[in-house]
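Take a look at this one; I'll ask things after.
Heads up, one of the protein chains got dropped from this complex, but the rest are sitting where they should.
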Amino acid sequence: MVCGMPSILAAGLPDRDEESMMTNLLELKDLRTRFHTPEGTIYAVNGVSFHIADGETLAIVGESGCGKSVTMMSMLRLIPIPPGEILSGSAIFQGKDLLQLSDRELEHIRGQCISMVFQEPMTSLNPVLTVGRQLTESLQVHLEMDKLQARGRAIELLDLVGIADPNNRLGDYPHQFSGGMRQRVMIAIALACNPNLLIADEPTTALDVTIQAQIVELVIRLRQQQGMAVIWVTHDLGVVAGLADRVVVMYSGYIVEEGDVFDIYNRPEHPYTQALLAALPRSDRRRENTRLKSIPGAPPNLLVEPSGCPFAPRCPLAAQDCRDANPVLSPVAPGHRIACWRGGDR
Amino acid sequence: MLRYVVRRLLQAIPMLFVISIILFILMQNMGDPIATLGGRRLTRSGDRERLTRQLGLDKPIYVQFFYWLVGNDWAKIDLDGDGIAESYGRREGVLRGDFGVSLVSKKPVLEVIGERLPNTLLLMGVSEIVIVLGALVVGIYSALKQYSVVDNVITGISFVGYSMPIFFVALVSMYIFSVNFKRWGLPYLPTVGMFDPQVGKTPGQVALHMILPVFSLSFIYFAAYSRYIRGAMLEVMSQDYVRTARSKGLPQWMVVYIHAFKNACLPVVTVVGLDLPFLLAGAVVTERIFAWPGMGRLFLDHVTRSDTAVVMGILMLISVAVIVFQLLTDIVYAWIDPRIRYE
Partner (left out) sequence: MAIDTVTAPGPTQASLDDLLAPPLTLRQLFWRRFRRHKMALFGSVLLVVLVLYATLGAFVFSESYANFTETGIRLQAPSAAHPFGTDTVGRDILARTIYGGQISLLIGITAALIETFIGVLVGALAGYYGGKLDNLLMRLTETMLSVPQLFLLIVMAKFFGGKVPDLALFGRTFSGSVIVIIGIIGLTSWMYVARIVRAEFLSLKENEFILAARAIGTPRWQIILYHILPNSIAPIVVGATLGVANAITTEAYISFLGLGVQPPTATWGNMLEGAYNYIETAPWLWIFPGILIVLTVLGINFLGDGLRDALDPRSRAA
């Protein structure tokens, strides 16, 4: 098989001490992506590095425009090349750098070893092809199944993601499904060839909260069954808590904090993460001060070449060295890193 | 779906009726059919009156239209022109398939049209195929290679191309490929008629004579459509579902020709279908320039000679063809796009 059998270990947390001894499924190093537009250059991703191990679930968190989706799509080279440009970086997956592969080799990996689910279920499915067709084509292309086999497998997949009456639904078109069901179909398509890694780019943002819960639950169940790693991109901290093993927090194209899910929620060290968590409306912790806390200032202007810490304009701890130089990710505890000059200060 | 087709066909009938009325009225003041009949000789006033009565031209418009529509073989008309209606007419009317008789050639209208119709269909059919295939190839290629030099050159030529009137393209191509080729001693293309009378009407001859007319007729639409297809492809290629298809690791050809193209051809189908009237108009001009014996030339000749029957016949035929074609376009569109099928 091209990508090797996905790990079928139950998804337990990798032991922190042994982390460095495990070879990571995917290692992204220093990715930089820009977009050249008539208004100027957009510095979307400015040196992002992270890794994910077999069977692990990594959440990438950040506000709209922080570059999390662009990072994912750059990894799979799905960004439009003019105006986009991947300046530098490497994405090592099973020993090969995704950013350097030929188109044909990349096509082998996409859909088969690494799959992606996108944010807008309403527009992510081709309106003029049946759902069945959109399922079976990956099976036929990657796993070389014949029509009958592929059809059978497609029915199984629809059943797996909870679509009722899968046999008859194969011949239906996307517009005959609701938003939540379309997202399930997308997940089915993504899982068709048993990928090692599933990238979910804000899959529930466009859906109702109740549907959101169902989709999250579905992914949790499936990742255990298939034993695959999951990267879940979101701006919703509430979803992350029940889902992720590790969390990466992004801001303005940089990673500002990275760590285990418990550490991030209980002991956030970067001022931005702390502000994000403080801004969550909590009904369980009633304090004297009941005003909602927001982060002062405006989101960063991506048209400006970054210099210094991107969060400095809005950070209560900001000092001159923050404005002069961009902090580097450094550990504050085992497995927990932040990019902050005031790192660890209270 | 079937109901939709039937409903459209039923709607077409009153439309055709209205069209025929309007056209008939317009035809009334088109000149003097009597003069046509009489030829060069001046007709004496007595003869004139007789002819007028014989042809039923002295009757009011609505009566004339009525006879045209349902014939006059059930009514007494004045066949010998003496002012007394004594015999039954010989026409069955359009509704029964009788379009009357040509004033110019005295032959039944359908026969006259039938002689020329296949030639026009040949010209237009071949042109349409050339246009669609050519524009598809160029349009898709242009879209895939956006911003390249080739794309810019093609875009430039397309712009100039569809800014040219047909006869200019015809004249230029005639000038280059016929006149100047001859001068330079190269094999040159014929510019007159459908075949060389000395060689006879062979497929080879017809094909040879068709080259310049087809080129003239197609060039403009080819330029316009290739830009249109390019635009449609570019827009489709930036859609989310194409990104999904690529993320599935499908090979490039599948992404382009199946996922993208099937969506991009929707607006193109509409445009091709609706452009039929323009193609017909272009045929008129092209046939005139290249002396191609088709319906367009027939129309021109008979309009100038006020031959109502033939002109009405051609116009009605064209209207029917346009309506049918529009319907076909709608059906093809629904076949491709499942979203509107279930309405």
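Read from first to last, the chains carry the letters A and B; within each, the first residue is number 1.
One rule holds for everything that comes next: a contact is a pair of C-beta atoms (placed from the backbone, for glycine too) under 8 Å apart; a residue touches a chain by one contact, two chains touch by 3 or more.
What you see is a predicted model; the values in this text were computed from it and never measured.
Peer 1: I'm checking contacts with the chain that's been left out. Which of A:Thr123, A:Gln176 or A:Gln274 qualifies?
Peer 2: Checking the options A:Thr123, A:Gln176 or A:Gln274, the one contacting the hidden chain is A:Gln274.
Peer 1: Of the residues A:Gly65, A:Pro127, A:Gly179 or A:Pro313, I need the one that contacts the missing chain.
Peer 2: Checking the options A:Gly65, A:Pro127, A:Gly179 or A:Pro313, the one contacting the hidden chain is A:Pro313.
Peer 1: What does the interface between chain B and the hidden chain look like in terms of residue numbers?
Peer 2: Output for chain B: 11, 14-16, 18-19, 23, 26-27, 29-31, 159-160, 162-168, 170-172, 174-175, 178-179, 277-278, 280-281, 284-285, 288-289, 299-300, 303-304, 306, 311, 314-315, 318-319, 322-323.
Going forward, only the chains that are shown with their structure count from here on.
Peer 1: Of all residues in chain B, which touch chain A in the complex?
Peer 2: Result: residues 146-147, 238-241, 243-252, 254, 258-259, 262-263, 266, 336-339 of chain B touch chain A.
Peer 1: Which chain A residues qualify as touching chain B in the complex?
Peer 2: 73, 76, 78, 80, 82, 103-104, 106-112, 115-116, 118, 120, 123-129, 137-138, 141-142, 173, 175, 186, 189
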